[in-house]
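All protein chains but one are shown in place.
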Amino acid sequence: MEHVTQHSDPHYDQEASKLGMWLFIFTELLLFGGLFIVYSIYRFLNPEAFQLAGNELNPVIGTINTIILLVSSMTIAMATSSLQKKNKGLTILLLEITIMLALVFLINKYFEWGVKFDHGIWPGSQHLINDMSKGEILFFGLYFVMTGLHALHIIIGMIIIIVALKRVQKGTVHADRPSLLENAGLYWHLVDLIWIFLFPLFYLIH
Amino acid sequence: MQTATHIPHDVNYLDYKGKYKGIFAWIFSTDHKRIALLYMYSMLVMFVFGVVLGLAMKLELIAPGRTIMGPQTYNSVFTVHGVIMIFMIVIPGLPAVFGNFMLPIMIGAKDVAFPKVNLLSWYFYVAGAFLVIASVLFGNGTPDTGWTFYAPYSFKTGTNLLPAIFGAFILGFSSILTGLNFIVTIHRMRAPGMTWFKMPLFPWSLYGTAWIQLLATPVVGITLVLVALERIFGIGVFDPALGGDPVLYQHLFWIYSHPAVYVMILPAMGAISEIIPTFSQKHIFGYKAIIASTLGIAFVGYFVWGHHMFTSGMSGTAQYTFSVLTFLVAIPSAIKVFNWISTMHKGSINPDIPFLWAVTFIFVFMIGGFSGLVLGALATNVYVHDTAFVVAHFHFIVFGGVGFAFFGAIHYWFPKMFGRMYDKAWAKMGWAFFTVGFLTLYSPMFYLGMMGMPRRYYDYLPEFHAANILSSLGSWVMTFGLLIIVINLFRSAKIGAVAEINPWNGKTLEWTVPSPPPVENFDEIPVYGEKDGPYEY
Partner (left out) sequence: MEKEKHHIVPYKVYIYILVALIALTFGSIGIVHLNLGGYSVLGALVFSTVKSIIVLAIFMHLKFDQPFLRIMVGFVALVFSAVIFITFLDYYFR
């Protein structure tokens, strides 16, 4: 029904949707890129304050979340392989694991932010503005914005993976039409890619 | 789900009856040609707002002191004028209208790569436009920051800025989706045999533009998000009281907004590169040089943003780096002008309406470009920074460049788009009034700026009075020309003489399909042979 005026090219163009996804990933990279510019400038201007503030973060939670995301990246990559091998059951299982891992990541993040809130640290909080140096205010401002935006991308990624999972179950995504799953995978790896840089910049300051 | 819908090839896209009726046949249509017209009509509506605001400013400036509005109103008027004109008219301008309409036809495709995404990008456009209008109508006061939303004022002002920022963000998203669609379309859907270097120049310019849209727009997106968060939570990133650096805002803003200038001008240059060979009946001179200069402008244009910030307290090293890079952009721009002139040389020129627009484009573009060199040089920039000179310069480039190219393009492709020819006597009159009005409106501002009249003030010293009167008179003449053009085109779309398939004897693919084009453009996808090319006269 939806193809009324679409190019009546009978075969569907897998390469085109892959290229489209990559281009979208570029825009996402530059979206975060803007934040990385802000981060690098302010870290350059306030090296000591960033170190002081960075010690507030818990590197153990950061490391656990890094490993969670890496594992989930692997499971969704495996899911695309198993779809091509026409192993529907395994594909579904792997996607479910990926979604669970994403959820665990978010729960960790929730507790991590919760601890900060308990310490009176949130954007614009009195404790932050009255008791901390300007560099620390900037650090926590960027911490909440960057990890928050990243968490938002995790949620979007989860939704996309859930849609892909439903389509795999229904059988509209299969070995000959894998684009949706492949693009969900690409998006999920993007989320991982950004975390790979967020992790050392926030949790590994000594 | 892939129902074999048979679309009759003798039905043109305007008459085609699909599943939906009335207006829904348009706003639910994924046909690239209908989406192009949707963009054009919605842009026309916004353009009317923008022009009225512009006229109001010129009326205020017809005499020193308060004429029709006070300072706060004037601040709001130039802000909204800028937001509308930049984000809703000139940035989407040529890509969204002529890119959408012509790109698939010119490369021999039946539609863009993602027709539904294409429609979605128009929805985003409309949503963004509504949000900006909402910021005017509701809340406590219309935004008064200027279209640049400079920090720290953008989070200090009590006016209703958030909807405007959010609107600009969504408009950016619309622009990204259009660019994404074009890149994939060009990569995947060129007709068999049409290699990269057999592609016409307008698609080439859209390709360069699309990359800028894709890589620059997200940066301003995140910057606007940061300003919004600054307003809501006070995260501190641009607030000097909390350690932030407002100059960093300017960096981020111009990292997008300078390349955005090339989003505006590159497709304009592309359209001119189509018109000139057709009306000279000659192969374009230096085809590859034009492509190289398009990509060169797109690339170097990404790294010159700092020339908007020469007086902001940047380091000296950054200042002269940006100045040098800015001068570099002049080279590919000049290459294009030489190529256009050389194409005309010894051609059999047909001085019809589109050609007149193209030649005037070259004229105003050169004035705009040369004044740009004045601004790109450090010393003179400091002298005329934030004066009427700057206003004159960017109106010559942005309105002169894009406006003349847009009108040239619409007069060029109109017979193809609507299957009818416009009244040429009226069209010529519209062109004449518009051009004279344009030059009378903006030329005095060069002088005023040199004499020291600052921009963005509702008032000025008495010695600037005479030139301001001239400028205001020009605004009326130009608007009269605009009215003639628009009314003539609307009338002609209904009752004009039926146009031939190829009234200008063009050689690109859009002149091989019926006018107006059928729903899927081609019965059979054209095939480019060894000897075929877009400009083989």
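For clarity, chains are labelled A and B in written order, and residue numbers in each chain start from 1.
One rule holds for everything that comes next: a residue touches a chain if its C-beta (ideal position, glycine included) is under 8 Å from a C-beta of that chain, and two chains touch if they have at least 3 such contacts.
Everything quoted here is computed from the prediction, not taken from an experiment.
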| item | value |
| --- | --- |
| Which of B:K58, B:H251, B:K282 or B:K416 contacts the chain that the document leaves out | B:H251 |
| Selected residue (touches chain absent from view) among B:I232, B:A318, B:L461 or B:I487 | B:A318 |
| In subunit A, positions touching the absent partner | 13-15, 18-19, 22, 26, 29-30, 33, 36-37, 40-41, 43-45, 59, 63, 66-67, 70-71, 73-74, 77-78, 81-82, 84-85, 185-186, 189, 192-193, 196-197, 199-201, 204-206 |
| Interface with the undisplayed chain - residues on subunit B | 187, 215, 247, 251, 255, 302-303, 306, 313-318, 321-322 |
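Methods note: only the chains that are shown with their structure count from here on.
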| item | value |
| --- | --- |
| Subunit A-subunit B separation of Cα centroids, rounded to whole Å | 34 |
| Complex contacts: residues of subunit B adjacent to subunit A | 1-3, 5, 7, 18-19, 29-31, 109-111, 113-117, 176, 179-181, 183-184, 187-189, 214-219, 221-223, 226, 229, 233-237, 242-245, 248, 251-252, 255, 519-520 |
| Partner subunit B, residues of subunit A touching it in the complex | 1-10, 13, 15-16, 19-20, 23-24, 26-28, 30-35, 37-38, 41-42, 45-46, 122-124, 129, 133-135, 137-138, 141-142, 144-145 |
